[in-house]
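Note that one protein chain of the assembly has been removed; the remaining protein chains are unaltered in position.
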Amino acid sequence: MTSIKNSSEIEKSSQIEEHHEDFRMFGLITFLIADGMTFAGFFAAYLTYKAVNPLPEGAIYELELPIPTLNTILLLVSSATFHKSGKALLNKKNADSQKWLLITASLGIAFLICQLFEYFNLPFSLTDNLFASTFYALTGFHGLHVTLGTLMILIISWQTRPNGGIVSFKNSFPLEAVELYWHFVDGIWVILFIILYLL
Amino acid sequence: MLDKNYYLILLISSIIGISFWIGFNVNLLPVEASINAPIYDELFKILFIIGLILFFGMSLIVIYSLFKFRKINGQSGDGIALEGNLKLEIIWTVIPSIIVLIVGLYSYNIYDRMGGMKELNNNHEIMHNNSERIWAGISQNSTNESGIGNLNVEASAMQFAFLFNYPNGEFISGELHVPVNEKISIKMESKDVIHAFWVPEFRIKQDIIPGQPTILNFTPTKVGKYPIICAELCGPYHGGMRASIIVEERSDYENWFNQNKKTNT
Partner (left out) sequence: MTILINSKNQQKESLQPKGFLRYFSFSLDHKVIGIQYLVCGFLFYLVGGSLASAIRIELASPMSDFMPRDVYNQVLTLHGTIMIFLWIVPVVNGAFGNYLIPFYVGARDMAFPRLNAVAFWLIPPSGLMLIASYFVDGAAQAGWTAYPPLSITTPQSGQIIWILSVLLLGGSSIFGGINFIATILKLRRPGLKLMQLPMYCWAMLGTSILVVLSTPVLAGTLILLSFDIVAHTGFFNPVLGGNVVVYQHLFWFYSHPAVYIMVLPAFGLVSEILPIHCRKPLFGYTTMVFSIMGIVVLGLVVWAHHMFTSGTPPWMRLFFTIATAFIAVPTGIKFFNWVATMWGGKISINSAILFSCGFILNFVFGGITGVALAQVPFDIHVHDTYFVVAHFHYIVYGGSVFVIFSSIYHWFPKVTGKLLNEKLGIFHFAITFIGFNLCFAPQHWLGLNGMPRRVAEYDPQFQLINQVSSIGALLMAVSTIPFLINIFISVKNGKKAGDNPWNALTPEWLTSSPPPVENWKGEAPLVKEPYGYGKTIISEK
């Protein structure tokens, strides 16, 4: 993680030292706002199409709810487990933190497997019609974010290991950053679930 | 020497006077050939005059300042430490806001007189499918939308030509002939990419969008031949994509129509 490299380099070569508030989280939040706006564009397109471009006759698809509902539960639970991981780290319990991270990652992987299962069992494909295309674009883009997030969780869980891991109570930013990102991905999913599946 | 204020008033009056003169005497637009055009030109004049006043005023102040307040060689030191003037700032916030509001309302009025707010209610026979979305092109100012004298033509735009289908005569023409002083309604559709239908002399333009038939209504008022110009990039021959609209007397139009219409054998 680049930020970890920063602090060790700082120790070695600093000449002038200045204390600042840690604004890396602020930067991350700004980035997530930008990322959120990409999704906002997709949602806007989806809702406009829904209102203005009716599907051709006989092309209305009911989306089955069990898998996405399971996915929603998986993600919400994973946010909770991630939160537990963060608390453990701040209580200097690296091993516990690592354990919760691995559970979170497994939930993420489970989400992706369910998503793929859903994809394979859908009656429509990417280019069938506008609804299908938008569905795959939205869920696919979100799935990409989940994949990236899961990878980052796995990396962080390695960094959190009790002996020799760089992420610790003193340097908790990497974990907190990935946690915020994960909550963001979770939040997007909830909105997606409501707009795409429930409405 | 007269009072400085006198010169200021003289200057402002000259700017206003010159702007009005230019606005009313310098014609920057092509000939007016539809009911729409004089309404448009009225808006143009007003915007032009306001713009000229503003531009002359600002330019003169800037150029004057460059001369009057320039640093003479050898001078050092600063200008006056003027950081703001609340009264002045309020004036030049409120007055532009009022002008902008008035211009906006005025152009709403113009748009309405051009028929922009009208519901489209035309007898295009082909549009029997109610789910077909009709987008509003400008609907020419008329109190009698579905009255007699309406000529309905269908226009097809494609890369890189316009074709005009006269449903009543069951023929297709590369030229758009219309009788003068009558209400014309064009239903336009594109076969491929986005094109546009623009007749500068009528001051109307409407994008022709694939998948969305669009209606454009107008009433030509001057006999002549005018260009129909494609005004949306549609490919390499976009610059050459144009047709003609021929506005003629009713009798001439009917001659042309009868020569071209499909006769039942």
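In order of appearance the chains are A and B, and numbering begins at 1 in each one.
Just so we're on the same page, contacts are C-beta pairs under 8 Å (C-beta built on N, C-alpha and C of every residue); 3 or more make two chains touch, one makes a residue touch a chain.
All of these numbers come straight from a predicted model, not from anything done at the bench.
From the options A:N53, A:S106 or A:T147, the residue with contact to the unseen chain in the full assembly is A:N53.
Chain A meets the missing chain through residues 2, 6-7, 9-10, 12-24, 26-27, 30-31, 33-42, 44-45, 48-49, 52-53, 55-56, 126-127, 129-130, 133-134, 137, 141.
Mapped onto chain B, the footprint of the missing chain covers residues 28-30, 39-40, 43-44, 47, 50-51, 54-55, 58-59, 61-62, 65-66, 69-71, 75, 77-85, 88-89, 92-93, 96-97, 100, 103-104, 107-108, 110-111, 114, 116-117, 135-136, 138, 192-194, 196, 198, 200, 203-207, 209-212, 214, 227, 229-240.
Following the convention adopted for this analysis, only the chains that are shown with their structure count from here on.
Between chain A and chain B, the centres computed from C-alpha atoms are 50 Å apart.
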